[in-house]
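For this view, one protein chain was removed and the others were kept in their places.
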Amino acid sequence: MFAVEVRDHIMIAHSLPRPVFGPAQAMHGATFVTDAAFFTRDLDEDGLAVDIGAATTVLGEVLKPLNYQNLDEVEALNGKVTTTEVIAKFIFDRLAEAVADGRLGPGSHRICKIRVTLHESHAARGWYEAEL
Amino acid sequence: MFAVEVRDHIMIAHSLPRPVFGPAQAMHGATFVTDAAFFTRDLDEDGLAVDIGAATTVLGEVLKPLNYQNLDEVEALNGKVTTTEVIAKFIFDRLAEAVADGRLGPGSHRICKIRVTLHESHAARGWYEAEL
Amino acid sequence: MFAVEVRDHIMIAHSLPRPVFGPAQAMHGATFVTDAAFFTRDLDEDGLAVDIGAATTVLGEVLKPLNYQNLDEVEALNGKVTTTEVIAKFIFDRLAEAVADGRLGPGSHRICKIRVTLHESHAARGWYEAEL
Amino acid sequence: MFAVEVRDHIMIAHSLPRPVFGPAQAMHGATFVTDAAFFTRDLDEDGLAVDIGAATTVLGEVLKPLNYQNLDEVEALNGKVTTTEVIAKFIFDRLAEAVADGRLGPGSHRICKIRVTLHESHAARGWYEAEL
Amino acid sequence: MFAVEVRDHIMIAHSLPRPVFGPAQAMHGATFVTDAAFFTRDLDEDGLAVDIGAATTVLGEVLKPLNYQNLDEVEALNGKVTTTEVIAKFIFDRLAEAVADGRLGPGSHRICKIRVTLHESHAARGWYEAEL
Partner (left out) sequence: MFAVEVRDHIMIAHSLPRPVFGPAQAMHGATFVTDAAFFTRDLDEDGLAVDIGAATTVLGEVLKPLNYQNLDEVEALNGKVTTTEVIAKFIFDRLAEAVADGRLGPGSHRICKIRVTLHESHAARGWYEAEL
């Protein structure tokens, strides 16, 4: 299995209004340094799993509607508790759509798995991965 | 698959008294920066795989009996060659017990895999992972 | 010159309501991975510049009132534009008070400089440093 | 599953003469910080998946013919487009040969999977992994 | 003293045709992960040492003519041995020009020092810093 992983980040505010979150129930925020990994079983004739440039562009496009936002007011996340895991899954779904739409280049259909990792600090991270 | 990973560390002394270890046969030591990853197939109704706070607390509890110790004298490791791999497995087993005991919160039973990674320097690390 | 540096982090929301901040004018947030470095010209009789344990404790105490907060509503920051630089200076001032109060141990008076570094992402950081 | 991963690096020049590579079609270069992970299902009687020293030595031997080279002129890569993915696979193949030759110690035959990760910058990496 | 530091990278080929460089005399290459730090003695009325966005933009502009290049053929470096230190100084000079031209915003004139750090691997880096 081959993989290419690219990194970007978002800076968001949100609240997590459930008792389990303790002090994080109130409005606070996070930088999520975001890694998106795209997996393929083989390489195309240019020797690529996925073009790193295309992967970087698509990740930036997917993150843009979240960056510098208060997630409590982002319509697409309406009604969701925006934990690290939920945001990872949300970004995964947008990346999967980009793959389905061929936005990662002519070899998009060869991508068989995506993993989205969100580093919320130097000491904690969460991720979601699934086959397409 | 979702995962949450938290980081802590231990500073230990030990000797590795087998010929294969060359200069590491004598008493020396290591900082093991320790990542514990907990995997679940879905999220609970609070949007959590595992609560990062609970995961951090449990990892700290598991590491405490090892921290600042000479592992040659830790009873629970008696008779073991305390390689990075062996310590990773030992921490894994303690974390698996904590999961079985429900110490990672009401959703503990949903944890289906754990991975324990020990970074012993900027250039070497080892890990153990298994399904529960 | 000797130095000891310890790391912790805060997760905050804030808005930066000045035109220069563009999209960051609205409510958003950040994880600030925070390094506090304490400098001394010599070591005490225990071979310490500053006790790493004490430094970690004090940094945690200083960060606690900021962690999981919306900085727009933190009284001590009232009227300030809470840029990375301003928060670094704010933390520096609290650490300097802790040094003046002897909270970093009997050798506190030997600390002659502090540097506070805030990493806001994998690609940007800011810091403030000054002699005491 | 156990794993041991060691890190080294190479500094190479190459060109990627296909239209998809845009500005990277011309002669340029990269540092590939290279992680090689060796997986085993169990530990040997010394408590080892793989000896970290042996793994480090073998990775260094495998990287040596590539280090400080212009990959366009390396015979073993003749006719290949030397993307990150292709180089990762090339290093994987050399490491798999070393495992088959018993160069990772008496327990070499227990290695069941290898993963080779190439970090090409702070923001992009690629890897190849496969069972042996 | 305040500082803001931003990160970007370049991927270059070059040769170092002097005996002291041993195997690096031939054509090879490097990724230089590049940190540019801008220092000021005080903050402007927006609470800024330097705007991180402007710093990121200017660093990108300065690096662009070097990225994906064979430095042996870059006219501006003609006759220079392009060591890590020399490239750090070259980037410093371009950044100092940008500061003098006011390209870092209305507060450009307050920047009193720049430091340029080039990370050439996980184990080596070089930098140049000077007051303006």
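Think of it as A, B, C, D and E in the order they're written, each chain with its own count starting at 1.
The rule is simple: contacts are C-beta pairs under 8 Å (C-beta built on N, C-alpha and C of every residue); 3 or more make two chains touch, one makes a residue touch a chain.
Not measured: the values here are computed from a predicted model.
*Asks:* In the full complex, which bits of chain E touch the chain not displayed? Write them out.
*Replies:* For chain E, the residues touching the absent chain are 18, 20-22, 80-86, 88-89, 120, 122-130.
*Asks:* Even though one chain is hidden, which residues of chain B still touch it in the full complex?
*Replies:* Counting only chain B, the missing chain is touched by 7, 9, 11-14, 23-24, 26-33, 67-70, 119-123.
*Asks:* What residues on chain C make contact with the chain left out of this view?
*Replies:* 1-8, 43, 46-49, 51-53, 56, 105
By our rule, only the chains that are shown with their structure count from here on.
*Asks:* Tell me which chains count as touching both chain C and chain D.
*Replies:* A chain counts here if it touches both chain C and chain D, which gives A, E.
*Asks:* Which chain's mean C-alpha position is the greatest distance from chain C's?
*Replies:* Computed centres place D farthest from chain C.
*Asks:* By mean C-alpha position, what chain is farthest away from chain E?
*Replies:* Ranked by distance of C-alpha centres from chain E, the top chain is B.
*Asks:* To test your reading of the model: what rotation angle superimposes chain A on chain E by C-alpha positions, in degrees to the nearest 5?
*Replies:* Result for this pair is 180 degrees.
*Asks:* Which is it for copies chain A and chain D: same residues on both faces, with over half shared, or different residues?
*Replies:* Different, since under half the interface numbering is common to both chains.
*Asks:* Which integer distance in Å separates the CA centroid of chain C from that of chain E?
*Replies:* Centre-to-centre distance between chain C and chain E: 27 Å.
*Asks:* Approximately how many whole Å separate the CA-defined centres of chain B and chain E?
*Replies:* The separation of the two C-alpha centroids amounts to 40 Å.
*Asks:* Can you list the chain B residues in contact with two or more other chains?
*Replies:* 122-123
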